[in-house]
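Heads up, one of the protein chains got dropped from this complex, but the rest are sitting where they should.
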Amino acid sequence: MVISFLSALLILAGLVFFLGAGVGILRFPDFFSRMHAAGKGDTLSTLLIIAGFALYQMRDLGDSEASVSAVLVALKMLVIIAFLYIASATSTSALAEAGWEDGNDPVIAPKHENRLAGPPESRTAAADLNRNSTHDSQP
Amino acid sequence: MQKLFATIAVIITGAILLNAVEDFPRFGDPHSPPNSGVSGGSVSSSVHYLQNTYLDTRVPNVVTAVLADYRGYDTLFETAVILTAGIAVFAILRVVRRKDEEESTGSEEKACSGEFSTSDSDGEGRHRVVVGTACRVVVPLAQLFGFYIIAHGHPSPGGGFQGGVVLGTSFILLALAGGLGSALGRLREDMYLRLACLGVFIYAGIGLLSLFFRRNFLDYGALSGLLQTGGEEMARSHGIFGVELGVAMTVTSVMFALFANLSTRGELKGGL
Amino acid sequence: MMEWIKTTIVPHFNFWIYVVIMMLGLWAAIGKNNLIKKLIGLSIFQTAILLLYVSMGVKEGASIPIVDETMGEAAVDFMAQGGGAAGATAFPINPDLFANPLPHVLMLTAIVVGVATLGVALALCQVIFRDFGTLEEPEILNQIQTIQDDV
Partner (left out) sequence: MTFEHFSIGVGVALLLLMIPAMCRIVMGPTTMDRIVGANMVGTKTTVLLVIIGVIFGKVDMFIDFALTYALLNFTGAIAAARYLRHKGRRGIVLASTSEESVCERA
């Protein structure tokens, strides 16, 4: 019962992180920050959800009948976790590199404009691209 | 004009198809004609497969048994089709240079060979560091997993086609990580062509072997005397495994051949 | 209207989806000029057919068609005790518990063969691009026409 509760908690945490990744991939202004949200949030939420299900497989470890296959299944899930831990980070790195060489520019707000509400006419073209996020970041 | 014609054709075809949809069985109906046969007629072949597969072959996975035993002819020639596709891509795309042309540019060739390590000088190696290091971990695991899928076609979902695709993917990953030269160093071109042919040869050879025991082509039960299994069922199980090995060889090498030829326009140099 | 949807579309919703996907692929194969886009359309068409076949084998409440070892052993014992004489219909494995394996087998081979033939098609496209410098169909036809006029 406790193990079921713990695994449900892990899965829900994974869903929360995935919600964050989803919001990030929709709302962030440029390719690299979207990549950041997708790469990190996606990996962590996947790991948490699969870890939750792996924990759930171990719920009746006391029974001698079911324990061997349950441990094997949980180990296989750990293999998936290890694989995704390597693969997701690597593909994120490769995609970010390809995106940089493909000509994507990071959106950089000019100096002193990031948090402080400067006069709007001093904004550059880069800040105009940033319109979505600036109205979020204004106090 | 063309788009208008396409739209009219698509609308007419779609209307005809949708008109016929009502005669189809309900989604998920366990007693629809494909699932249990027509009422009053004979029982559906799928029901026969489900009920008799374990008795006939001792293979729990019905899909594997139907694929390699009941429908063995079909799979044999599907494998032949895959081999033919590999040969066709080779014949269409492959550019073979004469030896003196190669020698005249021999000094530059070293830059394109793309060894796994950072051998080249123009920044290419730096780009491959992250992916190369990760793939050095992932590729052996992927190959192990491919063999596992091939070997576990009997008790779990798997078999020659799936395992072959995973094995071929591992070689493609090797080519992506360290350059095509790195992958071709592991699986040379003459080797993968031979491997593709060997796969079909193994499949057809197992079938022919049962002809020698005065049985039908691809009737693996005839091999029980040869394999000392003490029963035709286990002989069929082993025969299915041998056939799956052949399929896996062909699929692996053809997948890699397709990637190698398509990504380099038949040059087998440079590439992605 | 609602009644019509309930009686016509809902029991066959999967077929409606496949027809829509199939027609998308057909439209791309006819209406597009780029050869690669035509190939993508053919792939979509093929995917719709694969889905159609696999969905035919779906049974409600059924699982993947892998007979459990214990169930298989029970079947072997049953046959050894003379149950085989009664015919296959008296067999203890209930076919309603397993999905139809036949569409899976057919589509398993069809997928791999589809990939192989797609590879051949892409190779042909590469050769066409090498010879004509374009993949747009009207331009290729124009060039062929020019060559024929010259001859």
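Think of it as A, B and C in the order they're written, each chain with its own count starting at 1.
Here, a residue touches a chain if its C-beta (ideal position, glycine included) is under 8 Å from a C-beta of that chain, and two chains touch if they have at least 3 such contacts.
Computed from a predicted model, the values in this text were never measured in an experiment.
Visitor: Let's see if you follow the contact definition: name the visible chains touching the chain that is missing.
Guide: It touches the following shown chains in the full complex: A, B, C.
Visitor: Can you list, in ascending order, the chain C residues touching the missing chain?
Guide: Those residues of chain C that touch the unshown chain are 63-64, 66.
Visitor: Which chain B residues would touch the chain omitted from the figure, given the whole complex?
Guide: Touch with the absent chain occurs at residues 102, 105, 108-109, 111-112, 120, 122-124, 127, 131, 135, 138, 142, 145, 149, 152, 156-158, 162, 166, 169, 172-173, 176-177, 267, 269-270, 272.
Visitor: Even though one chain is hidden, which residues of chain A still touch it in the full complex?
Guide: 4, 8, 11, 15, 18-19, 21-23, 25-26, 31, 34-35, 38, 42-43, 46, 49-50, 53, 56-57, 69, 72-73, 76-77, 79-80, 83-84, 87-88, 90-91, 94-95, 97-104
One rule holds in what follows: only the chains that are shown with their structure count from here on.
Visitor: Which whole number of Å gives the spacing of the CA centres of chain A and chain B?
Guide: From the centre of chain A to the centre of chain B is 34 Å.
Visitor: Just give me the whole-number Å value for how far the CA centre of chain B lies from that of chain C.
Guide: One centre to the other, that is 16 Å.
Visitor: When the centre of a chain is set as the mean of its C-alpha atoms, what distance in Å lies between chain A and chain C?
Guide: 34
Visitor: Show the residues in chain B shared as contacts by 2 or more other chains, in ascending order.
Guide: Answer for chain B, listing residues that touch two or more other chains: there are none.
Visitor: Residues of chain C touching 2+ other chains?
Guide: Within chain C, no residue touches at least two other chains.
Visitor: Could you pull out which chain A residues touch chain B in their complex?
Guide: Touch residues, chain A against chain B: 83, 86-87, 89-90, 93-94, 97.
Visitor: What does chain B use to touch chain A in their complex?
Guide: Going through chain B, the ones touching chain A are 127, 130-131, 134-135, 137-138, 141.
Visitor: Where on chain B is chain C touching in the complex?
Guide: On the chain B side, the touching residues are 2-3, 5-7, 9-10, 13-14, 17-18, 21-22, 24-30, 32, 34-36, 43, 45-55, 58, 60-63, 66-67, 71, 74-75, 78, 81-82, 85-86, 88-89, 92-93, 155-157, 159, 161-162, 164-165, 251, 254-255, 258, 261-262, 265-266.
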